[in-house]
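Only a single protein chain was left out; the remaining protein chains are all shown in position.
This part shows subunit A:
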Amino acid sequence: MSAAAVLATVTTLAALSHLAATDPKRRRAAALPVARKRRRAGLAVTAALCPGFLLLTAADGVDFTLWLSAASLGGWGVAACPPRRAARAMVRLARATAAPRHRLAGILMGRSRDEAAGRIAELERRVDELQADLAASARRRTPAAAHCTHEVDAA
């Protein structure tokens, strides 16, 4: 399997993973909340199909056939993966790759690594504080109070 076919397959599977993770029907069927990140379905579908088109035009039929079969197989694997387990895996992956991603973001933005990492750490600390405040205020709210609030909101 050539490097081009491997790269094309990885790109397609990444796009398919995004489509699966943000698919509204899949999330609804698994009783998951609506995805927070934007779906950008058109862009993702283009990213999934583009590698195949490029292989067909720039490489040869062998690579294209390998890509098509690997994408079919990988697509099934991505779709068949239980959504809750997939969501947990995505969170774990995001945590594990947070540091290198932040570093990369710092480099791409043209700032020094330390400066970028410092800013990101500051932001994350602030987010943690806000989440803690939110959790504390939610605990203070009794069910009756929440009910009243809901009625007020409805009114």
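By our rule, contacts are C-beta pairs under 8 Å (C-beta built on N, C-alpha and C of every residue); 3 or more make two chains touch, one makes a residue touch a chain; residues count from 1.
Heads up, the rule we're going with is that contacts and distances are computed from a predicted model.
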Absent chain [UniProt protein name; select from "ABC transporter ATP-binding protein YtrB", "Putative subunit of succinyl-CoA:benzylsuccinate CoA-transferase", "Fumarate reductase subunit C" or "PepSY domain-containing protein"]: "PepSY domain-containing protein"
Selected from A:A30, A:A89, A:A105 or A:I120 as touching the chain missing from the view: A:A30
Positions on subunit A contacted by the hidden chain, ascending: 1, 19-20, 23, 25-26, 29-30, 59-62, 65-66, 68-70, 72-73, 75-76, 78-83
